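Of the protein chains in this complex, all but one are displayed in their positions.
Entry: chain A
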Amino acid sequence: METSKISIGRILSKYGMYIAFGVLFIALSVFSPVFLTATNIINILRQISVIGIMAVGMTFVIATGGIDLSVGAVMALSGVISTSLVRGDSAVPLIASLLAGIAVGIACGAFSGIFISKLNVPEFIATLATMTMTRGICYVYTDGRPITGFRDDYKFIGTGSLGVIPIPIIIYLCIVLLGIFFLNFTKFGRHVLAVGGNEKASIVSGINSARIKFVCYVISGFTSAIAGIVLAARTQTGQPVAGEGYELDAITAVVIGGASLSGGSGSVLGAVVGMLIIGVMTNGLDLLNVSSYYQKVIKGIIILVAVLSDRAKKK
């Protein structure tokens, strides 16, 4: 039961999000003189880079049919641990502090991953527990106070730039390219989508689905750590409260990008477009002086429209 006919409706629903993004972009360019300036575009990209990086890892998790609620807390922990190592005139090399932050993120992801893949704890519950515990550890480690006064070489990650392009955008780009590579071009990525599409069938096909799921949570922990480091460097503080609620923004971006929460679909590029839509909308509404209270309402509407158009596409 299929057709080779190409109708306008099909194109609209298939590329709906890209078209919506284009329309939004053009409209803002027309209505706001500031919008389409290099400074503003770079500003938008820098703003979305932190959550965007997390959304790449989240794409992998959601593609397996899972969800990771712990990303916001994990990014905070990675941020405070890595910044705490390079405070004042600490002799710890920058790379060591970054690796420590990344190791913490990976450990948190592995922790959730073990409970989910080996002990069959539901993803929502396992990562909720990880989220709560990780946030608690942040407070314990910092005694609830933000970490400030760390070295400039660390801050450079958030505030520096290569030519005109800020470092966070470059890091985001690298993570996106890595994500696209692994999800679309490797056996691992194919297996991720197979496990998300039908875990039982993937097992019968000889895929070690437990391991695939485990690795996806590790990836999500990794990207959360990178995001945490970028955020701490940009804001020049290691905040134990950082990233509160970011998990939902990351999930939003992935869903707007066309992934189904039941697994089996999702693309890194989609998550980028989802992030761009959120970023451009927020920026545009700011430029047009719309209150941030309304922005939340509009974001909610975008999620619904995205999911509905995805439904229509699948019918």
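Note that in this section a residue touches a chain if its C-beta (ideal position, glycine included) is under 8 Å from a C-beta of that chain, and two chains touch if they have at least 3 such contacts; residues count from 1.
Everything that follows uses one rule, which is that contacts and distances are computed from a predicted model.
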Looking at UniProt, which of "Carbon-monoxide dehydrogenase medium subunit", "ATP phosphoribosyltransferase regulatory subunit", "Cytochrome c" or "Sugar ABC transporter ATP-binding protein" names the chain that isn't shown?
"Sugar ABC transporter ATP-binding protein"
Using the touch definition up top, pick the residue from A:Ile26, A:Cys174, A:Ala201 or A:Val297 that touches the left-out chain.
A:Ala201
Give me the chain A residues in contact with the hidden chain, please.
1-5, 185-187, 190-191, 193-194, 197-198, 200-208, 260, 264-265
